[in-house]
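The other protein chains are all here in position, but one chain of the complex has been omitted.
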Amino acid sequence: MLFEREIRTSGKGLVDITAVIRDVLSESRLAEGLCTVFVRHTSSSLVIQENADPAVLRDLEAWFERAVPENDALYTHTDEGPDDMPSHVRVALTATSLSIPFSEGRLMLGTWQGVFLWEHRSSPKRRRVVIHVAP
Amino acid sequence: MLFEREIRTSGKGLVDITAVIRDVLSESRLAEGLCTVFVRHTSSSLVIQENADPAVLRDLEAWFERAVPENDALYTHTDEGPDDMPSHVRVALTATSLSIPFSEGRLMLGTWQGVFLWEHRSSPKRRRVVIHVAP
Partner (left out) sequence: MLFEREIRTSGKGLVDITAVIRDVLSESRLAEGLCTVFVRHTSSSLVIQENADPAVLRDLEAWFERAVPENDALYTHTDEGPDDMPSHVRVALTATSLSIPFSEGRLMLGTWQGVFLWEHRSSPKRRRVVIHVAP
């Protein structure tokens, strides 16, 4: 079963989409199986990270900002802005698809795990995510 | 079909869990399909790597230790110890879920591929892994 959802972002940073996936899973009415999330973009990606302390998300963003800086003399693809090529590198380093098992109609995430869409562009975007649910 | 297994780790480093997945696949009695492994934590992750020379695993650990050091002045999330925030970055850089096709009841891993749970915390942990097997 396939579902498509739009996620609004507000510049670089992680957006918790766990509730979106939970709602889709509930709508599917399946009890047990695998839920796969796919982001249809090359400048935003997916990660599973801690859902408790927001400092974790800020530190993650800061680490990636330093490791993959804007205005790096290395880049030749610069037409789409200083945040574009770093976005592509960050997408390569993280995930475009993620699979999460579910049981008794509930995602089998660990206690501290949340699913996040990671926006790598500086300006707000509307991102499309496809969710596949199967036994 | 879902299976959950506990993996014991002994501090930072990679633990070969290929045999655990093979056993689950055998138990499932399915001949052909896809096996998806999911780790229920935010400070351990999954990778497929060379299963032959242990030096590869040591060098991997050393590269990540240097690229994502402890006690980096960048981190503000420091309450859970110096190895906690680096763990979250390392999880973002590697995988929380991995899918491996199987045929004739055998994982279609390449000759040199093993599946590893990567412990990113310094102290030994009990980690929970969920394995989904489907045609």
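Quick notes on this structure:
Per-chain residue numbering starts at 1, and chain names A and B are given in the order in which the chains are listed.
Everything that follows uses one rule, which is that a residue touches a chain if its C-beta (ideal position, glycine included) is under 8 Å from a C-beta of that chain, and two chains touch if they have at least 3 such contacts.
Bear in mind that the values here come from a model prediction, so they are computed numbers and not experimental data.
If you put the hidden chain back, the residue from B:19, B:74 or B:108 that touches it is B:108. The chain not shown here touches chain A at positions 2, 4, 36, 38, 40-42, 67-68, 72, 74-77, 79, 85, 88-89, 91-93, 95-97, 99, 128, 130, 132, 134.
For chain B, the list of residues touching the undisplayed chain reads 32-34, 47-50, 53, 55-56, 58-60, 62-64, 66-67, 93-95, 98-101, 103, 108-110, 112-113, 134-135.
We adopt the following convention: only the chains that are shown with their structure count from here on.
Per-chain Cα centroids separate chain A from chain B by 20 Å.
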